[in-house]
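The complex is shown incomplete by one protein chain, all other protein chains being positioned as in the whole.
Which chain is which? They are A and B, in the order written, and residues in each are numbered from 1.
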Amino acid sequence: MRRDALPLRLEARATPSAAMVWLTPVLAVGLTLLSGFALFAALGFDPVRVLYGFFVEPVASKRGITELVVKATPLATIAIGLAVAVRANVWNIGAEGQLLMGALTGGGLALVFHGEEGPWLLPAMLVAGMLGGMAWAAIPAFLRTRFNASEILTSLMLVYVGRLLLGFLLNGPLRDPEGFNFPESRLFNPEAMLPMMVPGTRMHLGAVFALLVVGGGWLLLARTFIGFQIKVVGLTPAAAAYAGFNEKRVVWFTLLLSGALAGLAGVMEVAGPIGQITPYISPGYGFTAIIVAFLGRLHPVGILLAALLMALSYLGGDAVQITLGLPQAMTGVFQGMLLFFLLGCDVLVRYRIRRRRAPAQPQPQTAPVTVP
Amino acid sequence: MIAVFDSLAPILAAMITAATPLLLAALGEVVTEKSGVLNLGVEGMMLVGAVSGFAVTVTTGSHAMGILMAACAGVVMALIFAFLTLTLLANQVATGLALTLFGTGLSALIGQGFVGTPIPRLPELNLPGLSDLPFIGPILFSHDALVYLGLAMVGAVSWFLYDTRAGLVLRAIGESHEAAHAIGFSVLGIRYLAVMFGGAMAGLAGAYLSLAYTPMWAENMSSGRGWIALALVVFATWKPGRLLLGAWLFGFVSIAELHVQGLGLRVPSQFLSMLPYLATIFVLVLISRDATRIRLNAPACLGKVFHPDA
Partner (left out) sequence: MNRRTFHKTLAGLAGAAAVLALTAGGTSHASAADKLKVGFVYVGPISDHGYSYQHDLGRQAVVKEFGDKVETTFVENVPEGADAERVVEQLASSGHKLIFTTSFGFMNPTLKVAQRHPEVFFEHATGYKRSANLATYAARFYEGRTVVGLIAGKLTKSNIIGYVASHPIPEVISGINAFTLALREVNPKAEVRVIWVNSWYDPGKEAAAAKALIDQGADVILQHTDSPAPVQAAEERGLWSVGQSSDMTRFGPKSHLTAIVDDWSGYYTARVKAVMDGTWKSQDTWGGFKDKMLYLAPYNPAIPKDVVALAETARQNIIEGKRHPFQGPIKDQSGKEILAQGKTLTDEQILKMDYYVEGVQGQIPR
C-alpha cells in the first residue's frame, strides 16, 4: 500500500490547528452517531432512542450529572498521573494495582481506627492512600532504575499480585468480624468517609480533588522545572543527559507521582461511593485511565473532558440496557467505535487532507508531532 | 516432595499447552513491534479469533476451517488498527486499547448464539512410537496441531527476522523508519503486513483456547492472556527464542501452583497464584541487568508515528 498510490494524502500542518482541536471531537461524535444509527437500526432497535439513551439520558437529571462526576473522578485523577509519566516515556501500565494498594492502605486506616475517628482521620486516610500507591509504584521504579527492568512488565504483573493480595487480606485480617465470614470489610463510619457535596447524591469531595489534580498536573508540566525535565527526558533523552537532567530521578518522580494519584483514586473510591473495602473496588479504572490519558492528548484539560466522555459512555451503556434492553455486549462495541472515530479524527489536528497532484516533491520535513 | 516429582511429567505436558496461546499471540506481537508498531489490542483480537474459530467449527464441523477463519478474523481486527494508526496516524496505545474494548464486546455479541454448545476438541496428533515413550512421550509428542504450530513458529519467526532479507528490512523499519523510507522501502506496506501477521497469530491463539484448550465459547475466555503475551514480548526483549522460555516459565509456574494447592501445602492459594507473576518479574530482573541488551533489542521507532510526506 504505497502512499503515493492514493488519490489523497496527508500534509503536515505547520502548527497544530487550534480549530481542529475543538472540531475533531465533534466530528468524531457525529460519525459515531451516524454509524451507531446504522448499526442499531440494522439490529432492530430504534436508533434515535438508543443514541439518546446513550448520550443524553444519563445526564438528563441532577442525579445523572453527579453520577457522571463520580465515575469520571477516578479516571481523571489516575490519567493525569499516567500522562505525566508518559511524557517522560515512563509507561505505568500498573495503575490498577496502585489503586488497589491505595484503597488498602487508606481504607485500612479507617478500619484500624474504627470507632475512634476524629477530624484528622480522613486527611490521614487520603495521605495513606497516596503513600500506598506510591509504595506499589516504587517497586517498578526501583526495578527499572536499578536493574533496567521494563516498568511495563513489572507494573502490569504487580496488578495481578495486588489483586490476589487484596483477596487474601479480605479473607483474613480485613474481614468484617460481624460479616458472616464474607470477604468484605466493615462499613466505614461516616467520619471516615468523604463528605457528599450534593446531598442526596453520591457526588463526593473527590470531585474537587480530581479538579485540583487536573490543575496541578497542568501547573507541573507547564510551569515547573521538573515538568520541563520530564518533557525533555521523554522527547530527547540524549539532550536531557547532556543538560544534566537525571533520568533516574525523573523515572522515580513520575512513577511515584502516578502511583500516588492512583492510590488517591483508590482511597477515594472506598471512602466515597463504596464505603468499605471489597474485592471489587475497581472495574478496571487503571486501564481505562490509559485510554483517557491518550484521548485527552496527554493534556490536563483534554484529560478532564476525556474522563467525562468515557464515564458517559459507561453510564450510557447501563442506561440503554435498562431502558431499551440493548445487550451489554453491544455497549462495548459502541464504545470501541466511539474511540476509533475519536482517535481517527485526531489526525486532522496535525494534518490536512490534500488531493495528490504531482509526484511528491522532497519537502522540508517538519518534525511530526509524536505522542509516544 | 516426591509427590511433586511424580507430577513433573504431567506438569510439563500441561505447561506446554498452557504456554501455547501466550506463545502464538506474543510471536505475532514480536513481529508487529519489531516493525515499530505497538499493538495493545491483542486481547481483543484473541477473543474475536476465538469466537470466530468456534462459530465456524460449529457450523462447518471442521476444526481446520475454524482455525483458518480465526486467523482471518484476527487479521480483520488488525486491519482496523492498522488503518487507524498507520494511515490515519492515530495514537497507537489508545487505539490498541480501544481495539481490546471493541473486540471484547464484538466477540461477546457474536458468541451469544454459541454459548453452551460443545464441540469435539482439536485432536491430539499421536505420533506413532514417539508418543509412547516414557516420560517425554506425553510431554513432547502428544499435542495437537496448534501446539506444534506454535513451537514451529518460534523457529520460523526467528529465521524470518534474522536470516532473511525481508526480516532485515522489517527490523530496519522498526529501528529507523525515516532512513528505511529514504532507501525506498515501503514503510507503511511492511508495517501493514506486520500488523496483519500479529492479528493472524492472535486469532490463532484465540482459536487454540476455544477449540483445543477448553473447547467452548465463553465471554472473555482469554482472561487476560493477551496482556500476559504483551508482557512476555518485553520479557523476551523481542527475541522469539527467549519468548518461548518466558511462555514456558509462566506456564510452568501457573500449572505448578495448582498442583501444589492440590497437594495440600499449607500456603494460602492467593500467594501461590501470585507466583507466575512474581517469577516473571524476578527472571526479567535477572536478564535485564545488562542495560545494553535492552537497548539493542527494543525497536527504536516502537510506537512512533511515521509520516513520509512533509
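Simple rule for what comes next: a residue touches a chain if its C-beta (ideal position, glycine included) is under 8 Å from a C-beta of that chain, and two chains touch if they have at least 3 such contacts.
These numbers were taken from a predicted model, which means no experiment stands behind them.
Of the candidate positions A:L111, A:A135 or A:L324, contact with the hidden chain is made by A:L324. For the chain missing from the display, the contacting residue among B:C72, B:A145, B:V169 or B:A298 is B:C72, taking the whole complex into account.
The chain not shown here is touched by just one of B:G137, B:G189 or B:P215, and that residue is B:P215. Even with one chain removed from view, chain B keeps its contact list with that chain: residues 3, 7, 10-11, 14, 18, 52, 55-56, 59-60, 69, 72-73, 108-118, 121, 209, 213-216, 218-219, 221-223, 225, 254-255, 258-259, 261-266, 268-270, 273.
Contact residues of chain A toward the unshown chain are 43-45, 63, 67, 70-71, 164, 167-168, 171-172, 179-184, 187, 202, 269, 272-276, 278-283, 314-315, 318-319, 321-329.
Quick note on the criterion: only the chains that are shown with their structure count from here on.
For the pair chain A and chain B, the distance between C-alpha centroids works out to 26 Å.
Those residues of chain B whose C-beta lies close enough to touch chain A in the complex are 44, 80, 84, 88-91, 93-95, 97-99, 101-106, 108-109, 112, 186, 188-189, 192, 219, 224, 227, 230-231, 234-235, 268, 270-271, 273-274, 277-278, 280-281, 284-285, 288-291, 294, 303-310.
Contact residues on chain A toward chain B in their complex (touch as defined above): 1-3, 9-12, 143, 147-150, 152-154, 156-158, 160-161, 164-165, 167-168, 171, 287, 290-291, 294-295, 327-337, 339-340, 343-344, 346-347, 350-351, 360, 363-366, 368, 370-372.
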